[in-house]
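Just one protein chain is left out here, and the rest sit where they should.
Think of it as A and B in the order they're written, each chain with its own count starting at 1.
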Amino acid sequence: MASIKELEVLEEIETGKKYSRTSLYKDAWKRLKKNKLAMLGLSIVILLILIAIFAPLISPYNPISRIKEDSSLGPGMNHLFGTDLLGRDIFSRVIYGSRISIEVGVIAVGISVIIGLFFGALSGYFGGISDAVIMRVADIFFAFPYILGAIAIMTILGPGIVNIFIAIGILGWASIARIFRSSILTIKNKEYIEAARAMGASNNRIIIKHIFPNSFAPIIVYATMNVGIAIIVEAALSFLGIGVQPPTPAWGKMLADSMAYIDTAPWMMFFPGLAILITVLGFVLLGDGLRDAFDPKLR
Amino acid sequence: MENNILLEVKNLKKYFNLRSGFLSQRFAGSVKAVDDISFFIRRGETFGLVGETGCGKTTVARVILRLVPQTGGEAIYNKVNIFKLTSREMLKIRREIQVIFQDPYASLSPRMTVGDIINEPFEIHKIGDKRKRIKKVKELLRVVGLNPEHIHRYPHEFSSGQRQRVGVARALALTPKLLLCDEPVSALDVSVQAQILNLLTDLQKEFNLTYLFIAHDLSVVKHVSDRIGVMYLGKLFEVANSEDLYKKPLHPYTMGLLSAIPIPDPELERKRRRIVLEGDVPSPINPPSGCSFHQRCPNAQDICSKEEPELKNYSKNENEHLAACFFAGKPI
Partner (left out) sequence: MAETENNKILEVKNLRTYFYTDDGVVKAVDGVSFDLKKGETLGIVGETGCGKSVTALSILRLIPEPMGKIVEGEIIFDGKDLLKLGQKELQNFRGNRISMIFQDPMTSLNPVYTVGNQVMESLVVHRKLSKEEARRGSLKLLEMVGIPEPKRRFASYPHEFSGGMRQRVMIAMAIANSPSVLIADEPTTALDVTIQAQILELMDELKSKTNSSIIIITHDLGVVAKYANRVMVMYAGKPIEFSNVDNIFYKPMHPYTIGLMKSITRLDEKNRKKLKPIEGLPPSLIDLPKGCIFRIRCKYAINQCKKEYPPLVEIEKDHRVSCYRAKEFMDGILERFGN
């Protein structure tokens, strides 16, 4: 049988690229790099994270300190984005606001992914009654308007950033659970799962070692898109005054505060609004690109 | 019964219940995927199970492996009934009974390197330490004719034939005694198919393996098997050693099946008489009464639609040539 090995080596030399050593993720990355919109999305996301981390270094002013004489200034050299009614630097507030948005996006979606994966696994892998019950509950969550649900939960829990995590986390689980369930259902009957079972692998092992890594791609895609949605919901909640509490700078709250002055001081609203738009766009573009990158056939 | 029997399947039944409904699961009939079949496999031999789509041959393997629960019957491996074992006892038996699947694309997890794939049995059964395992994995790769240095590659970097070799290596990891090969070559091209068939034959000699070889291609099954069972709609129609089955088939279905397979020899094909079996395989949900083959059988008489023929021995020697037909041996 040695000859086969020799042949193979020979073949590699002769044909060069026949065996590229790539995993799915490297492959996906290769495709993602070619997708211009996705790369734009990725750049936005990375930039945003950097801004959030280095906010104190970037922002020229303390975002909550009021400079009375500078109140309601338009964009200019001293205040790039102008100042608000209380004389706070809008540029600095937008910079700091990214922290809230990123936090909410990542933590809240993290919570919903954890809940979603747990129930998705339960319902997809074991099926039966637990599947029926979990999926009916998920249907109820789907039927309920997202924002309305968030408002309801926030009203019960009361305002505050931790409660936003909880509210958005709870609301987002259903879509993750559904996606995870359906990918489990397709993977569950694959022969490699049967092979593992025939070898004597336990259920936990099969879920963690086989099903999980194979169904991770769609989860990443949806989680990325959900981050965008979570940021919008947070903004909406803050806008309504039941989200992040002042004086912490949050984009939604900034919008709400400036709404009355849209005619006289449009910049107060423009810059936080633009920040929300760009951020959400970044995550959605990235998520979209990831979906194409993981499965080029799924377009 | 003989002493050198490794696996004996007795009156094995597997019915799949069809259910419908939302929360309450109503019973909506059943499919008799495997319906009361019995056969045995001697140590060191290859027993072929052949039949068309939906005849239940794959289900037989899955039931023996306890991947699906049996509806009835016994599978006696080395004098113990597999179906009666606790899951801990079964874990031990699993080391000795391994399986090779049909689809080299679906049978390997795309997110694991071949090293991880072949290593998995060692992990599950907690055998050896890391260094020993790596050594063993490399050795297995060499045994199945792959380059041991490819241990870190992913399945999609291999051709289908190479992947099937990985599947074989995984099955061999725990030094099994019985290998269930479920259509191991039907997804492969002719030249690769021959490579894998040769590999399986070599390994059988080297490791003294016993094979249950399941396939739809009778010429492949005949090539590797000592004895062959022919299945149709969940039943065994004929069991014989492979030469007898080819030279003097007793069941009309076997005769039709043999005749349907063209031999790659134009001269011979011009002379050969072709029997074309009419009609389709009936639905397993609602199989015909009596002999399930009677609607397609050129020899069918009244009795065939009323009574079901038993699998009986037609040879001088015990268990040598069995057939389930009232008119066994009558030419068509």
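Heads up, the rule we're going with is that contacts are C-beta pairs under 8 Å (C-beta built on N, C-alpha and C of every residue); 3 or more make two chains touch, one makes a residue touch a chain.
Since the model is a prediction, treat every value here as computed from it, not as a measurement.
**Student:** Looking at the full complex, which residue from B:L49, B:L140 or B:V281 touches the chain that isn't shown here?
**Tutor:** Spelled out, the listed residue whose C-beta touches the missing chain is B:V281.
**Student:** Touch as defined at the start, partner being the missing chain; which of B:R111, B:R153 or B:K222 qualifies?
**Tutor:** B:K222
**Student:** Write down which of B:D36, B:E52, B:E74 or B:E308 is the residue touching the left-out chain.
**Tutor:** Touching the chain that is not displayed is residue B:E52.
**Student:** If I consider the whole complex, including the chain that's not displayed, which of B:I76, B:L257, B:C304 or B:A323 touches that chain?
**Tutor:** Checking the options B:I76, B:L257, B:C304 or B:A323, the one contacting the hidden chain is B:L257.
**Student:** If the missing chain were put back, which residues of chain B would it touch?
**Tutor:** Residues of chain B in contact with the hidden chain: 52-53, 159-162, 189-195, 197-198, 201, 216-220, 222-226, 242-243, 246, 256-269, 274, 276-278, 280-281.
Definition applied: only the chains that are shown with their structure count from here on.
**Student:** What does chain A use to touch chain B in their complex?
**Tutor:** On the chain A side, the touching residues are 1, 4-5, 8-9, 19-24, 129, 132, 190-192, 194-201, 205, 209-210, 213-214.
**Student:** Chain A touches which residues of chain B in the complex?
**Tutor:** Residues of chain B touching chain A: 22-23, 62, 65, 67, 90-91, 94-95, 97-99, 101-103, 106-112, 120-121, 124-125, 142-147, 152-154, 157, 167, 170, 174, 199.
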